[in-house]
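With one protein chain removed, the remaining protein chains of the complex are shown where they sit.
And now, subunit A:
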């Protein structure tokens, strides 16, 4: 059963990869014998088929996991992120049937692939539910949040496409520079996944001993230490290419239990991302968004703007329902308060406020097009901050990491 589950997950991943390739083929392959339109339609259909097949397989994975554990898998970082990936794919399929834009698939599906890979970085074993999570609200609340965020993520991707289309081959504007920075951040995210898997594959380990809240604790690293915990002693450090690190100690305010190890992972992500970026620039000899521009140059800006807005308009009510209304009902039942300013709750509110500002600016102050596209990117950054920073860095009631 456990093996079946792992196969299903892997199958889902492969199908999402194939779907991404099909969508990219659809909008880049111009030398087709049957002409551009037929080519686009044919490969677009294939891309959609593989995306749907992947989603079906992911449903099968989810069902298998329910059969093993007895509860809906949204209880830890792996399960939530995997479900968020599913939600992104579902939102994309819905939007696809509204607007039939193949290009969107060529950008959303790679994001789904990255999401699933990111999910797989976290421990995947099935753990029983702790008392606080034993409630049917776990499924209702978390799945609704994820479905809302899936649609908002599609809004972000459309916003990004808008920016790439808008900037074109222009290099001198601030928008162009900012867009390229976005590309680097995405690459750093990919860098984190690559580094995690690479060091995981070779079984890299290091550990440091230090004092945390009056007690001596051992902090484990799964990436070579660039930064050590403050006032710590190295217990064991495997050499990495002959290098034994660490270069420096974490700043004094980073005193969380695993702060230094997480900071270290962030540094590795940044380094790997920059390395990827450097290699990419050397290979293509232009900016990353310029590489992507030919894929979107035929798009109508107004339509892309509308797709982004539409996805956000679908995601916003669902997010409100899951992230605020259901969240309050569950918090009332589980913790005896409907709102407690716990970091995760607060960040859900911050996300909601951000998109509320987006909607007001768009509807009442005419922020359409470029400004709106940037807002959709900003909203996704807030969602990601909530997913990554709050779960991993700031410990709260929702911290899946603990």
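The definition used in the following text is that a residue touches a chain if its C-beta (ideal position, glycine included) is under 8 Å from a C-beta of that chain, and two chains touch if they have at least 3 such contacts; residues count from 1.
FYI, contacts and distances are computed from a predicted model.
Only one of "ABC transporter ATP-binding protein", "Cytochrome c biogenesis protein ResB", "Ferrous iron transport protein B" or "Nitrogenase protein alpha chain" fits the UniProt record of the hidden chain, and that name is "Cytochrome c biogenesis protein ResB". When you scan A:103, A:196, A:219 or A:232 for touch with the missing chain, the hit is A:103.
Across the entire complex, the residue among A:78, A:208, A:289 or A:309 in touch with the chain not shown is A:309. Subunit A meets the missing chain through residues 2, 40, 44, 68-70, 98-103, 125-128, 130-132, 134-135, 137, 252-253, 255, 298-303, 306-307, 309-310, 313-314, 316-317, 320-321, 324-325, 328-329, 332-338, 340-343, 346-347, 349-350, 353-354, 356-357, 360-361, 363-365, 390, 394-396.
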